[in-house]
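Removed from the display is one protein chain of the complex; every other protein chain stays in position.
The letters A and B name the chains in turn, as written, and every chain counts its residues from 1.
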Amino acid sequence: MSELAIELKGIDKSFGLVHANRNIDLKVRKGTIHGIIGENGAGKSTLMSILYGFYQADHGDILIDGRKVDIRDPNAAIAAGIGMVHQHFMLVENFTVLENIMLGAEESQVLNAGITKARAELKRLEKEYALEVDPDAVIEELPVGIQQRVEILKALYRRADILILDEPTGVLTPAEADHLFRILGQLKDEGKTVLLITHKLREIMAITDEVSVMRRGEMVATRTTKETSVEELAELMVGRRVLLRVEKGEAKPGDVKLSVKNLTVRDSRGVTMVDDVSFDIRAGEIVGIAGVAGNGQSELLEAISGIHRATSGTVLLNGRPVDVTGHADPAELRKSGLAHVPEDRHHVGLVLKFEESENAILGYHDDPKYRKGLLLDIDAIRAEAEEKIAAYDIRPPNPRLKTANFSGGNQQKIVLAREMERSPDVLIIGQPTRGVDVGAIEFIHRRIIEMRDQGKAVLLVSVELDEIRALSDRILVMFAGRVVGERAPDASEGELGLLMAGVEGSKEAAE
Amino acid sequence: MEFFQVFIELAQSTVRLSTPLILAALAGLFTERAGVFDIGLEGKMLGAAFAAGSVAYITQSVYMGLGAAILVSVLLALVHGYASITQRGSQIVSGVAINFVVAGSTVILGEAWFRQGGRTPALSADGRFGTIKLPFADAVREVPILGQIYSGLLSGHSPLTYLAFLMVPASWWILYRTRFGLRLRAVGENPGAVDTAGISVIWLRYRAVICCGILCGIAGAYLSLAANAGFTKGMTAGKGYIALAALIFAKWRPKNILFACLLFGFLDAFAIRYQGYAFPLIGKVPVQLMQALPYILTVILLAGFIGKAIPPKAGGVPYVKER
Partner (left out) sequence: MSVPYAKLPAWAEYGLIPLVNLAVAFLISGLVVLIVGESPLEAAYHMINGAFGRGEYIGFTLYYTTTFIFTGLAVAVAFHCGLFNIGGEGQAYIGGIGVALACLAFDRTLPWYLVFPIAIVGAAFFGALWAMIPGWLQAKRGSHIVITTIMFNFIAASLMNYLLNKVFKPLGNMSLETRTFDTGGQLPKLDWLMSIFGLSVGSAPFNISFLLALLAAFGVWVLIWRTKLGYEMRTMGHSPAAARYAGIKEARIIVIAMMISGGLAGMMALNPIMGEQFRMQLDFVQGAGFVGIAVALMGRSHPAGIIPAALLFGMLYQGGAEISFEMPSISRDMIVIIQGLVILFAGALEHMFRPAITRIILGLSPKTRDVAATKGA
């Protein structure tokens, strides 16, 4: 019997030439909530995957409860009492809650035999942890916050003593996140151990007992949460002092450049994702849309940029109407002065298999300046790509390198360079710093402010409330497809959180 | 009454012609629901038919032939499985490749072993499946309508036919009422969920592929041991593709598969029966049109009624653990 729930000794893992985990030592005490923070690419996910049996470490030992265990697959991890709640849920969408929970623990070959028992056990767990779900509901019809409960229940159903949660609050409102933390506290009281992977420093400070910091594959430090600070942790994460706030001057808004009126968007299943949304954006201002992922922001961006057809409503770009309900298409919108940095740079904003120079013209490949007669002018394209590489400090500075070989931050810079250098009138941006290392974040934030100062109208959508508050001149909050409130950027996180959770004080909609 | 007689004959034909389709479509169901797309139903059936015809001739035993058919089909399925699951290659390419290899091999081997231009020698009664007469079939034959249906339509089919029809509810039960079926359906929708629950994605998919092999094996054996008396070159004649179309048309559900295959079987029966027949108003329908009819209808169905049928979400995509 050890006081350590988990001890990792010298865990080392490489993928080819990428040394993801370097000689990692970790001690997690039983009955604690232990945070693990680090930037993207720091190696946290790899480490957790090793702990859960997805990968095997090249070297090193894992000790669970003082005993050395060989975790060769998730089965072994489950047997060792480890449960994992993934960032992207591992649920079968067209199965019911019950079927998902039973998967892997069905008790018998013939399903019916085990179902009654499963139902009873599920009910017991739900009551004990206040994680109510309807066992017969189909996953794809449940809201994301409830789906996460199912993920947690799955782990508890398999009798996990150690619970690993990977970035759990990305899809939750502040209120739901609080509820989650209460549950974690309850688990801790019962003697369970929780590993919380997150990049949100505030969460770490709020609920963890200890926190370990990873950087570039190494475990750099472990601190007792009470004895450290956000600043110290940030510095450990990055290795240098980090400016958590970006400098910006006053906004000087001019004419209305983008006007959205009564925009409604229904998705392919007929579900209303954007519900009668109206707002204006002026030249020289940044309007930030805050909200938990999945409340219509993505659909809003897609409708405005012409990727997805809207059901009803109007959009005026530079005063001219855009046929968002009919034949508007991204190419046309670009020509009219709209630039779009999409939320998903891997599958939408970039073609990873293309060379960097090929991605530099994506969406603008129609421009006559890239052509010489009937053919593409490769030299001109590459020359311009090199200019942008220099301007945005994109590394490695090679326009012929395949885009997949660039880091997340540099990939995002490729997209930004492309969209910003065209001097658009309106720039709509989704999740600009997702998966981007802290150094590049500063750069990107500064560029966005520059765009504003040059008189562009900027629409910023982000699930990172800090980012919204740091950059926006006005904040709109979206919940369940509607704009439920407009606030100034100095509004408190609590106030914004309430709006994001759908708690409406006085019902204000932005004009 | 003449109409009724025609109806019975057509229905009988339909049942016979649907049998290999049902078996092959169910084979496709298991593998595709698990996320492994299979265009190679044709090749497996053909290989199985050849194996059945050859072994049944050599051993003079129909059951040895059936066993050989299943064995060969499962082997081919495992090759496809290896390429798709372990090697994570393109599942469509693998299926196409196997079809070619089988098409060529059956002729070469057949010619080398039997020297009959690519076919296997005709089978005697021992080497074939006979028909099963249901109890009282003779007795009730004279009873109008119901009796004729019983003795003419329901009775008198090959045991493999009855097996095929039974496999439909059996497949439903396996898919929806057993642990194996639950996991199989899960792995075709979200293999990550299965992996994270401690179940081997790879082994599960291999098992699905083996099920496909077994059913295709029976389908192939039916062709050379029941519907005909031996293997002839190219005897599957596209049935594997029609079964695939039926599977898609049925939206990957067992009950619908039965109806889709019966429909296509009916089209085939109709084409055979009315070849060269001068219809009132339309006149003589060219034989080539009749031959092409199942394919044309499949295209129409794919274009019109199904539109965007939703396949298993993880279908055709090899499983790679996220990095």
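Everything below uses one rule, namely that a residue touches a chain if its C-beta (ideal position, glycine included) is under 8 Å from a C-beta of that chain, and two chains touch if they have at least 3 such contacts.
Bear in mind that the values here come from a model prediction, so they are computed numbers and not experimental data.
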Task: Hidden partner chain, touching residue among A:E332, A:E387, A:E421 or A:E495 - done: A:E332
Task: Sole residue of B:L78, B:V107, B:L134 or B:I210 that reaches the chain not shown, by the stated touch rule - done: B:V107
TODO: Kindly state which of the options A:L350, A:A440, A:L465 or A:M478 is in contact with the chain not pictured.
DONE: A:L350
Task: Touch criterion as defined above, residue of B:Y222, B:Y241 or B:F266 at the omitted chain - done: B:Y241
TODO: For subunit A, enumerate the residues touching the unshown chain of the complex.
DONE: 14-18, 305-307, 329-334, 340, 342, 344, 347-354, 358, 362-363, 365-366, 371, 374-376, 378, 404-405
Open item on the list: Across the whole complex, list the residues on subunit B that are touched by the chain not included here.
Closed with: 39, 83-84, 87-94, 96-105, 107-109, 111-112, 118, 238, 241, 244-245, 248, 286, 288-289, 291-292, 295-296, 298-299, 302-304, 306-309
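What we mean here is this: only the chains that are shown with their structure count from here on.
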Task: Centroid spacing, where centroids are CA-atom means, of subunit A and subunit B in whole angstrom - done: 46
TODO: Could you please specify the touching residues of subunit A with respect to subunit B in the complex?
DONE: 15, 46, 49, 52, 54-55, 73-75, 77-78, 84, 86, 90-95, 99-100, 102-106, 108-112, 154
Open item on the list: Under the stated contact criterion, what part of subunit B meets subunit A in this complex?
Closed with: 177-180, 182-183, 185-186, 189-190, 192-200, 313, 321, 323
